[in-house]
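Not every chain is included here, but those present sit where they belong.
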Amino acid sequence: MEKFKAEREELNRLVMRYAGREVKRFFNVDADVYRDGALPAKVKELLGLVSSLVLRCDDCVTYHLTRCREEGVTDPELEEALAVGLVVGGSVTMPHFRRAFRAWEELKSDDGT
Amino acid sequence: MEKFKAEREELNRLVMRYAGREVKRFFNVDADVYRDGALPAKVKELLGLVSSLVLRCDDCVTYHLTRCREEGVTDPELEEALAVGLVVGGSVTMPHFRRAFRAWEELKSDDGT
Amino acid sequence: MEKFKAEREELNRLVMRYAGREVKRFFNVDADVYRDGALPAKVKELLGLVSSLVLRCDDCVTYHLTRCREEGVTDPELEEALAVGLVVGGSVTMPHFRRAFRAWEELKSDDGT
């Protein structure tokens, strides 16, 4: 998980060396769309997580899992959200579904919980 | 909207005339995964809605919009959920994003709200 | 179904007016890959059908259904093949899954069977 975060930050720095105005604005919108509003950040992170699962993006799933953890998502809430993604996206999401639980275990282990 | 629901029900009846055991079980799981649990049905319907948007399925979006309306989702909640889908799924989701608001308007008009 | 076939042929004629060498070769490969070989054409059409379902392409599904009918696919064989696609592709394939059975009914009705 530490390695995941470090690599992500290093690549973001590289992207920003190349990024023009549109890319920078896109990155800002991507950060802001998950902020508290009419819906709490926790629900928005679950939306990002399940969208990432059905689109089968491991890195996106891992990122949203770290944010879900910070927002206090519980084990049963996580399981129910991922279950929606599994049913919507079908068995082709199963490898990502399995790895999501492994990443969640690692996050809990890093927390000492 | 009435036409959408009627067609959906008619096709479900047709499917059930052909459906074997696995298909029937899949349809049951698909219904049950959105029920109240650790997460309320309202949040699960938003998860189904945004998953449907990023996967660009108009019929799925319309179906979850009818359920979101039944669960009391407000205009700002809807807009924020769809905004997450737009950013995750990109501009290729825009035609579906636009049609989602048209369907929502129709649902409100049918409600007399 | 007649309308579907007529429109498809008219558009193919239009495409061929524009098509360069690569497009023509692609169309030929696409026709030849479904011919009898180590696997019979019937199995290959089922492969084309289920691939089209999981990729959620109604026109492709309809086309392969007409070919499956010509190859003598039975109702239970069709249902089992589509069931694999439903489970692999998830509930987002359900609108296409439903419409596949409607198209199949129309093909049977056109046959007088």
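Residue numbering begins at 1 within each chain, and the chains themselves are lettered A, B and C in the order written.
Just so we're on the same page, a residue touches a chain if its C-beta (ideal position, glycine included) is under 8 Å from a C-beta of that chain, and two chains touch if they have at least 3 such contacts.
Because the structure is a prediction, the values reported are computed rather than measured.
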3 chains shown - copies of the sequence in the complete complex: 6
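Methods note: only the chains that are shown with their structure count from here on.
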CA centroid of subunit A to CA centroid of subunit B, Å: 22
Intercentroid distance (Cα basis), subunit C paired with subunit A, Å: 36
Contacts with two or more other chains, residues of subunit A listed in rising order: 54, 87-89
Contact footprint of subunit C on subunit A as seen in their complex: 54, 86-93
Touching residues on subunit B, where the partner in the complex is subunit C: 8, 11-12, 14-15, 18-20, 22-23, 26, 30, 51-52, 55, 57, 59-60
Residues on subunit A engaged by subunit B in the complex (per definition of touch): 29-30, 33-34, 37-39, 43-44, 46-48, 50-52, 54-55, 60, 74, 76-77, 79-81, 83-85, 87-89
